[in-house]
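This is the structure I want to talk about, given as structure tokens.
Complex shown without one protein chain; remaining protein chains in place.
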Amino acid sequence: MHQFKFIFLGALGTFFSAWLGLVLLPVVHYGAEAKALEPGAPLPERELIRRGEQVYAANGCVYCHTQQVRSPSYGNDHLRFWGERRSVAADYENDTIAFLGTMRTGPDLSNVGQRLSSAAWHYQHLYEPLSTSPGSVMPAHRFLFERKPVENGVVDPEAVALDAEGNRVDAEGYQRVPSAEARALVAYLLSLQRTVTPRPEAEEAPSLR
Amino acid sequence: MVIPITLLLLTVSGLTISAVLAFWWAGSTGQFQEIERGALAVFDADEMPLEEEGHER
Partner (left out) sequence: MSVEVSPVTLQEEEKERSRKARAAMDAAAAGPVIHYFASALFWLILGSVLAMLASIKLHSPALLDQADWLTFGRVRPAHLTTVAYGWSTMACIGVGLWLMSRLCRASMRHTGWLHLSALLLNLGNLAGVIGILGGRSTSIEWLEYPIEAGCLIAAGFLPVMWAFVDMARRRQPGHIYVSQWYLMAAVFWFPLLYITVQALMIWSPVAAPAQPPMNWWYAHNVLGLWFTPVCLAAAYYLIPKLIGKPIHSYYLSLVGFWSLAFFYAWNGMHHLVGGPYPAWMIGLSIVASFMMVVPVIAVAVNHHFTAFKDIGLVRTSPTFRFVVFATFSYTAVSLQGSSMAFRSLNKVTHFTHYTIGHSHLGMYAFVTMLLFGAIYYILPRVTGREWPSAWLIRVHFWCCGLGVLYYVMALSIGGVFQGMWLLDESVPFHAIVERMLPYLQQRSYAGMAMTVGHLAFITSFIWLLLRSPQPASRPTLLARAI
């Protein structure tokens, strides 16, 4: 048995040294810099954004959309208008989960709130992606919308278009309005303006440009 | 930057120490003696005449 003790020791030593470098270090470094949630935004909106973050997580948006802008030396993200500067770690300090992502089946969302600032557009896109983005393979998120009857002939201003003609009421007199989850998700998407704030650490040595 | 660099040094020395420890142990307990015989540890007594037997399947 005593021989195996040393295997454990070796395994543990290797593990903890790497743990120090790759896990503890970032926690010490970035954990200490965590700040209050969106200092500017009022409290109810902050809560809505946090709930939207949960909806984003629950429905796995991260598997097709990144939220990181690479520097001009590392691609042409800026030429696709995904962000004017590269992302830095501090850009995620207000988040609960940093959805960096690893796949660009869809476009980067770091600054989607700045690029597409209309809530109505996002509702329409979530309900039927093809209606706003031809050729898209994004799944329709109709389950984020409620089927409600039109009352007194007044159509909800947030009801989405159901066909190419822009009709917002179906044959049976029902409309589709965003659920609480959809509202939270869109509030989160609109809050994504990560590289709008200038950050000194995003500046690179001239040789890298 | 002092803290990250210190931790980095600690990490690297942790790696080296665990490596040295493990290799020291393996050497001192004879794991590296007649090292190629270690390859036979996989066979049971009845499988040892390797050329004739051992084709379990």
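Just so it is clear, A and B label the chains in written order, and each chain counts residues from 1 on its own.
Operating definition for what follows: contacts are C-beta pairs under 8 Å (C-beta built on N, C-alpha and C of every residue); 3 or more make two chains touch, one makes a residue touch a chain.
The model shown is predicted, which means the values in this text are computed figures rather than measured ones.
Only one residue from A:Thr96, A:Asn167 or A:Thr197 touches the chain missing from this view: A:Thr96. One chain of the complex is left out; on chain B, the residues touching it are 8, 15, 19, 22-23, 26, 31-32, 35-47, 50-51, 53-57. Residue-level contact of chain A with the missing chain is found at 1, 3-4, 7-8, 10-12, 14-15, 17-19, 21-23, 26-27, 29-31, 33-34, 56-64, 66, 68, 70-71, 74-76, 79-80, 86-107, 129, 133-144.
Everything below uses one rule, namely that only the chains that are shown with their structure count from here on.
Here chain A touches chain B in the complex through residues 3, 6-7, 9-10, 12-14, 16-18, 20-21, 24-25, 28-29, going by the rule given at the top. Taken together, the chain B residues at the contact with chain A in this complex read 3-4, 7-8, 10-12, 14-15, 17-19, 21-22, 25-26, 29, 31.
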